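A protein chain is absent from this complex, but the other protein chains hold their places.
Moving on, here comes subunit A:
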């Protein structure tokens, strides 16, 4: 080896560079429709030589490279293309780019369901909307009642969906069942959702046709997910006309905890505002929630737990007389879930939930004093595996077990009873999402449930299809069979009742464009094997059967628009026609919780100069049926229509302090939900009626919310 060799090598290198310098690379980039793509990045792989395409899709650059090369053409949202070849051949190329399969842009299977808080376009409500919707006062359920498909049943407070009663909705937190999602209450006193909206990152509310993953619900599922990560460390204080609250968030390296505790007392409010119902002891509750999260290398552990104790004593009219009801409730709920990425696009989910609810109810009536104590223990265990085979095929399958143990002690002059039951539901489910193209997708699912009380297996198919017409429009359909076991009131006396059945048919059209969403959904729902009983109310000696049936059909329309600066509003309208024969109905009629027309208008206006958000919510529903025993027709009378205009005002005192005022029923409409009739006719042969009205015509709420950041570097107190 000598230097000559070395120099000749260098020279060779040099000569090569010189002699082959400046190759021109040029061409045109278009999409499938031959439309030019501007701004595509074209370059020789492994080099810095490249250019971007102009408005006509043309590109042109020179390179000193030689030999075989790979030319890369990349543009956002399109599949990157690589062409390999001799550099001299990269001239006047015609490059066609194919659009990438993008889950966010693809058709969404959404017949029946409303997403809230997710980033997808299907999201119609954000978590914050729940807090800032006038009339909701932080109650998740009240905010959901501004969505179409729901019935607002003022004397009950729970979710009623598409002709189904409140028991037909099942609630899940992080995929696991919540057996008691509402505060305990007694008849005609509305209950509230137990959850604080701040702890949840998103929710999916389905009014029908939902996934095979969810079962034991005839009408609807509400799926809420707690936040995966906490916000910055802080302390939150709330001072409300109804009580006090404190919250705390703490982060560590891999884990975080969010806690909140609250005390509520309706006493001061009830003494200020005229009440339609007499409370001997005002509603009081003490409640706490905690979410703990721990991030592992490939997994996430979440623990959510909630406890509340509530009590009140109320005088209420019943069957023409008055009784006092004293209620104490203890409720505990804990749920632990774990998600793990197994690699190779396999994903594992496992979780367990436990709920314990205890009621202590004393009823003092003229005729019959009753002492009712009951305890419900409910378990849910679930495991799920999912695998994404390609971008276009996803498989989900799993198994779960629901266990409910109920025990009651009932003492009255009629005797002492201890009705109880233990039920077990074992289910397996499988579901496949298939994207035939970016514009056409199907979800095919099957759910099988074995009911331990009946030793029977129910198999329920679910099917959804969605087709994207163009960038902004899509249609989807859903079909499914849904089963639900008999409720507590029935099972405690009779454990041989079949599961009730509903079949859903849904057709959905959605138009969405940046800030505008229009959804129109038509549905038909058929009920079979509904539960019936004989007598005035459910007792141990009623005759029970699955002889009931019914239907619901209607149209739900949702419109949300954000075109106006600082104004956000949505309108929901539902038309429903529903009849059913169930409970002790002598014939098939429209049940008392169904109003044919429901309308909600929610508006929020941001006033920059006042740093305030003002909002109005208007709810309307047409009259609801009630039974007037003075006529021979069952459930043939109708109440007058319901109106409620609510207002709220949130004023940002500083970044950390919010003053919030809310008033419901501004116009003071005297709403009537129905009538309670005496059991026996009076001297003139008439049954006397007492109107069932809201506990108060107006509801006032004033709150001051203060977030104190624990970030020591910024002292908020100095800035006040």
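The rule is simple: a contact is a pair of C-beta atoms (placed from the backbone, for glycine too) under 8 Å apart; a residue touches a chain by one contact, two chains touch by 3 or more; residues count from 1.
As a convention for this text, contacts and distances are computed from a predicted model.
Asks: I want to check something: the complex is missing a chain, and I'd like its UniProt protein name from "L-arabinose ABC transporter permease AraH", "Cytochrome c oxidase subunit 1", "Tetratricopeptide repeat protein" or "L-lactate dehydrogenase complex protein LldG".
Replies: "Tetratricopeptide repeat protein"
Asks: Of the residues A:47, A:271, A:368 or A:543, I need the one that contacts the missing chain.
Replies: From the options A:47, A:271, A:368 or A:543, the contact with the absent chain belongs to A:47.
Asks: Among the options A:400, A:431, A:451 or A:568, which residue touches the chain absent from this view?
Replies: That would be A:568, which touches the missing chain.
Asks: Any idea which of A:524, A:575 or A:606 touches the chain not displayed?
Replies: Of the listed residues, the one touching the omitted chain is A:606.
Asks: Of A:368, A:654 or A:682, which residue touches the hidden chain?
Replies: Selected residue, touching the omitted chain: A:654.
Asks: Under the stated touch rule, tell me which residues of subunit A contact the chain that is not displayed.
Replies: 1, 6, 9, 39, 41, 43, 45-52, 72, 74, 76-77, 126, 128, 231-232, 234, 514, 566, 568, 606, 611, 652-655, 709, 711, 713-714, 718-719
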